[in-house]
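Below you'll find the structure I mean.
Complex shown without one protein chain; remaining protein chains in place.
To keep things simple, chains are lettered A, B and C as they appear, and every chain counts its residues starting from 1.
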Amino acid sequence: MLLIHCPYCAEERPETEFAHAGEAHIERSTEMNALTDEGFSKFFFYRDNTKGTTFERWRHIHGCGRYFNAARDTVSDKFLTTYKAGEPKPDLSKLVDDQTNAGAKS
Amino acid sequence: MNAPVLIQPNRIAGKGRLSVADPMRFTFDGKTLPALKGDTVASALIANDIHLVGRSFKYHRPRGIVSAGPEEPNALLGIQRDVARHTPNIRATVQEVYDGLEATSQNRWPSLKYDIGEINDVVSPLLSAGFYYKTFMWPRKAWDKVYEPFIRNAAGLGKAPVHKDPDRYSSQHEHCDVLILGGGVAGLSAALAAAKNGARVIICDEQPTFGGALHFDTDIVIDGMDGFSWAQQAMAKLAAMDNVRVLTRTTAFGYYAQNYVGLIERVSEHLSAPSADLPRERLWEVRAKKVIIATGSIERHMVFANNDRPGILLASSARTYLNHYGVAVGKNVGVYTANDSAYAAAFDLKEAGINIPAIVDIREHPNAELVAKAKALGIRVLTGHGVMAAGGKLRVSSMSVAPVNGGAREVIPIDSIIMSGGWTPSVHMFSQSRGKVAYDAAKSRFVPGVYAQDCVSVGSCNGTDDLSAIIDEAIKAGEEAATYVRPNTSQVSISIEANGGNAWEGTLIGAAPGAEAGKVVKAFVDFQNDVTAKDIRLAVQEGFQSIEHVKRFTTNGMATDQGKLSNMHGLAIAAEALGKELPEVGLTTFRAPYTPITFGALVSHSKGALFEPTRKTPMHESEVAIGAVFEDVGNWKRAWYYPKGGEDMHAAVNRECKTTRTNVGMFDASTLGKIEVVGPDAAEFLNLIYTNPFLKLGVGKLRYGIMCREDGFIYDDGVVARIAEDRFHVTTTTGGAPRVLNMMEDYLQTEFPHMKVWLTSTSEQWAVIAVQGPKSRDIIAPFVDGIDLSAEALPHMSMAEGTICGVPTRLMRMSFTGEMGFEINVPADYGRAVWDTLYEAVEAADGCAYGTESMHVLRAEKGYIIVGQDTDGTVTPHDAGLDWAVGKKKTDFVGIRGLKRPDLVASGRRQLVGLKSIDGRSVLEEGAQIVEDPNQPVPMKMIGWVSSSYWSENAQKPIAMALIEDGFNLMGKKLYVPMANEVIEVEVCKAVFVDEEGGRLHG
Amino acid sequence: MDNSVKLRRSLPLAEKAFGASGVSVTSMGAGYRCSLRVGADDVAALSQALGVDLPQTPKTSARSASRIAMWLGPDEWSIYDSKNNPIDDLKNVDVACAGVDVSHRNTAIEVSGSLAAGVINAGCPQDLSLEVFPVGACSRTILGKVEIVLCRTKADIFHVECWRSFSPYVFEFLSTAAKEQSALAAR
Partner (left out) sequence: MRRFSGFAVAREAMRAHKGWGQQWDNPEPKSSYDVIIIGAGGHGLATAYYLAKEHGITNVAVLEKGWLGGGNTGRNTTIIRSNYLFDESAGLYNHAVNLWEGLSQDLNYNVMFSQRGVMMMAHNVHDVQVFKRHVHANRLNGVDNEWLTPEQAKAYCPPLDISKSARYPVMGAALQRKGGTARHDAVAWGYARAAAARGVHIIQNCEVTGIKRGQGGEVTGVETSRGFIGAKKVGVVAAGNTSHVMQMADVQMPLESFPLQALVSEPVKPCFPCVVMSNTVHAYISQSDKGELVIGAGTDQYTSYSQTGGLHVIQHTLDAICEIFPIFSRMKMLRSWGGIVDVTPDRSPIIAQTPVPGLYVNCGWGTGGFKATPGSGHVFAHTIAKAAPHKINEGYTMERFTTGRLIDEAAAAAVSH
């Protein structure tokens, strides 16, 4: 069971309070009607499915109810950071550094 | 039970820590035997000079007790408390004796001594590793009927329980600063240091008493006490501190992400009459900020011919039996070792009066002091020698000894052999945490290397051998952990003084002399799975070069002990055969659980009533009272039908349907999902979520709405009521309630965050009673206040607020039956009372309550769909004949683009239509398939399927709905429904079977 | 409005109670609840209308008289009142907000006694030590297989809220755990 930091509750909470909600930063077009078949397919079906740091959405469904984003390493399953919905992608290079430093502690 | 007379041939007076004042009795294969409180089944059996306790998996070789701990591969017994409390495969070395315990040996027939399966040992050359892949292929049929049943029957150890488990299991989530796994000297020292520094500490050990190796190592003095006493004192000190939780009999079985560690505490399996409220086991789910791993190390056996004979044990285990349980493993004990630790065992046994005919040490030059001491005690030491084979069958009777470099064999009679191939650090938990082990070439062992989580290993599991070094390392880890978690507390340092406990030198991994390549002997690597050194070599010979292949081909390390003794040996033999170094070949993956754990403990409370919640509506008890039969819909219990006077479902449903159309029926619709959508942008929001237009829906009006996913397939449907300009009452299907709310929240929070709208689930705020039928208005009118119920004031698809029976209501004029009808929403705590009141009136008017089955029939008579029955996830609104509900002028809604994809607009899609049986009486089976030509050969071309089908009492004929290719264009066409024994002719029709004009709605 | 009511409120748990040494599990009487949603700008206005300061720190609650306001999310509070319906106080407020009466949706159970936190931890994965979950702390979370709202009203008293149809499960869960924990503590 993962431990996830909810940026709204400002606390780490157990995974069972959360629902994973797929890859993050896939915006729904404001002009849905203008999408091509391929465009729609990319939007709805195609995913990076990154091996390494992925950006993903979670909902603190059995907590504050908020959707938020996370950067997580899909190989180690470790979170690099979580941030509120609507905020831009954090600077990864910095985060990776922080992690290495944090890792050195133990 | 009366105090038994203690005749235990191997119990040594004055040795061990158990008290003769606490006698008990247990049975083994029906024979009653004495034991002492604190004995394990294994120590008690050995005390009674019983070594033969089981038969191996494949060859059915007689097997004895090898160890004194959880690593035991052989001594697995069935333990029975009573008929329903039978547990197979219990390690005799872990199970404590309680008065009246019944133990049975396994995998033998007809008896332990005379086992038919022994034939496998005789034909064992045929049964080499992986032999079954090479044979049993001809004749093809014989596999199912002969070979496979034979293989299956030969396999397996104990017998599975046949009764429902009557025991309780408990669970507990727990958080701490520092979790310490293992309560040997390392764990205890770390715990004392961490606890003194204010950390919230949990320390667990799988044994009943703390101390670890101190159970056997009586040469150690700590803080002026003998080591074991120190451990007990340390544990008492910890237990008395508020910030420490001490858990005995508690195994750490799994190390998961982010320092989440699973522990199982065995609560009552050692008690003779546990209270019924006491769980058998308790699962602890611990989340720790820091984990200190202090799990010690495990002694290895020696791999030589017939090393599996009963009476051959690990040396330190023999020492545990002697020093802790006061039991000698034999009277005449041979010693075979590659490591110093066996000497101490020999000395202790010798000093207890046991004859030690020889210490056979494969090393040319073992520690001179130890050799000198042995000689001083009168023990013969054969250095540079090996045990080439053990003699005896049901019990070891001799060891055949020869110089390692060749030479004459000497057969030494013994009744037990104790052995040590050195020690394997227990890196299980470390590895489970995803840490990477490193190879310590000097000592041929794997130790913790790169850490992946916030944890640290100390003591013997970390490859630290010297006692003082262990203590220093552990104290440091404890202090650092505490200050890491609580940086602001002032630091207290502790000191622990130790004497004794020098590092034990010497190691042997792989086959011992006499079992090397080319020797055709049975030298067991994995006892339980009967894997020999030559099996491992055969695997390599056949091309299984990865250690993972070797494991799977030979099953080495796959038994219930998971290779605690065998993995290193297997690896070494494979590496040798491959001509590679050990770390190049590598270990197999460590996985949870560390030792096997009870399903029931993982389930803990989630069984019976707590398996999953059973949801009941507010009116449930009233429905029970009038005889409802219920069906499961998700977690809900819904009234299915209400049989009267012995009616079957069919009769009840016919009556309910008829009564509702001609008179009045009432229905509990409380399970429908409800969402209150509030805010200035509420209408805008719903307009995007539903395919229908919503902006212009008037206050007090209702609209049926359809919801798609972006892909354009129907996701849910429901009725939306506008309560106020900025407030809507939305209903969803029963099953759809949570996912619809979740989807709406998703869009609201992430796609349309600019909208000022809030969503609140009110599914359970409102009890909902549908009153339907021509008399529905007459029934409810007397109870309603503040609402004009007339058709003009409250027409079909409108709503009003007022009271009913004096309680507030949202009263909706709507219908899922095609009759005039009302859906009465009342606050749920009033639901039952309002239902009872209305039911009285309905009954007085010769109306009835109807259940979900009648609801299904009544709506099908009108062709109304049920999402999830007449649609699945492949049906668009257009397919379902609901094109009218898709706002043509809307520029956006969820699904707008998906709906336009080529395949969704192509011709030939399956469309929802009605079906009549041409014979006028055959009720089709739901799910039945439809074809154009019933005479075509299989595989047939199916053009559709029956989604709903009933006998309609109102229409006096069978009715059905079906999804059929191009169905809208097939009206009147004759099609066929091929069943197993007949073909039913059907005709496509409109899906409306009653009141085609729809006039009845508006009464 | 409720004055005109002639019918009885039948609570989902009626008057269920379970007691064992060190812990009791008791269903609470009928209360009033409002799910309140409002943006940050309008919190003050609503605090005033409700007579209780809507807390803005996660996991905290605020009290006044018979009323308690629990932070559930950044724009979400649960207002519980054992005597008066808070929704009535929102009638004349003129801010964009969503006050929804959920008095009947939820029901409450009180768990009290020295073993209370442990009993809840039988199914709740949060850290309920006083250090991390002090008196006044509240949170939506999980108990076994259902969602609850948990509020610590005293060091050894917890107010547990859940939807009505889940309440038999929650009660059964808590009383089963209570029975076992009591027996375990007595070892």
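Note that in this section a residue touches a chain if its C-beta (ideal position, glycine included) is under 8 Å from a C-beta of that chain, and two chains touch if they have at least 3 such contacts.
Here the structure is a predicted model, which is why all the values come from computation and not from measurement.
A.B. asks: With touch as defined up top, name the shown chains that contact the chain not shown.
C.D. replies: A, B
A.B. asks: Using the touch definition up top, pick the residue from B:140, B:365 or B:889 that touches the left-out chain.
C.D. replies: B:140
A.B. asks: From the listed residues B:111, B:493 or B:869, report the one that touches the chain absent from this view.
C.D. replies: B:869
A.B. asks: One chain is left out of this view; which of B:355, B:444, B:483 or B:560 touches it in the full complex?
C.D. replies: Of these options, the touching residue for the absent chain is B:560.
A.B. asks: Taking the full complex into account, find the residue in B:88, B:570 or B:821 that is in contact with the omitted chain.
C.D. replies: B:88
A.B. asks: Going by the contact rule already stated, which one of B:28, B:98 or B:260 would touch the omitted chain in the full complex?
C.D. replies: Per the contact definition at the top, the residue touching the missing chain is B:260.
A.B. asks: What residues on subunit A make contact with the chain left out of this view?
C.D. replies: The list for subunit A reads 1-2, 15-16, 19-20, 22-23, 37-38, 40-42, 44-51, 54, 56, 72, 74-77.
A.B. asks: Touching the hidden chain in the full complex, which residues of subunit B are there? Just list them.
C.D. replies: 57, 85-89, 125-126, 128, 131-138, 140, 143-144, 148, 151-153, 155-165, 167, 254, 256-257, 260, 262, 285, 434, 520, 534, 538, 541-546, 548-549, 552-553, 555, 558, 560, 562, 589, 591-593, 596-600, 602-604, 606-609, 611-612, 614, 631-633, 711-713, 868-869, 872-874, 898, 901-904, 925-929, 931, 938-940, 942, 945, 978-980
Quick note on the criterion: only the chains that are shown with their structure count from here on.
A.B. asks: Measure off the straight-line distance from the CA centroid of subunit A to the CA centroid of subunit C, and report it in whole Å.
C.D. replies: Chain centres of subunit A and subunit C, defined by C-alpha means, are spaced 31 Å apart.
A.B. asks: CA centre of subunit A versus CA centre of subunit B: separation in Å?
C.D. replies: Measuring from centre to centre gives 28 Å for this pair.
A.B. asks: At which residue positions does subunit A touch at least two other chains?
C.D. replies: 1, 14, 65-66
A.B. asks: Indicate the residues of subunit B shared as contacts by at least two other chains.
C.D. replies: Those would be 173, 285, 287.
A.B. asks: In the complex, go through subunit B and note every residue touching subunit C.
C.D. replies: Spelled out, the residues of subunit B in touch with subunit C are 168, 170-175, 200, 267, 275, 277-279, 282, 285, 287, 604-606, 609-610, 612-618, 636, 676, 678-680, 726, 756, 758, 760-766, 803, 805-808, 827-834, 837.
A.B. asks: Quick one: which bits of subunit B touch subunit A in the complex? Just the residue numbers, please.
C.D. replies: 173, 256-258, 260, 285, 287, 290, 434, 451-456, 484, 710-711, 742, 745-746, 749-751, 753, 891-892, 896-898, 901-902
A.B. asks: Give the list of subunit C residues in touch with subunit A in this complex.
C.D. replies: 58-59, 72-74, 76, 125-126, 139-142, 147
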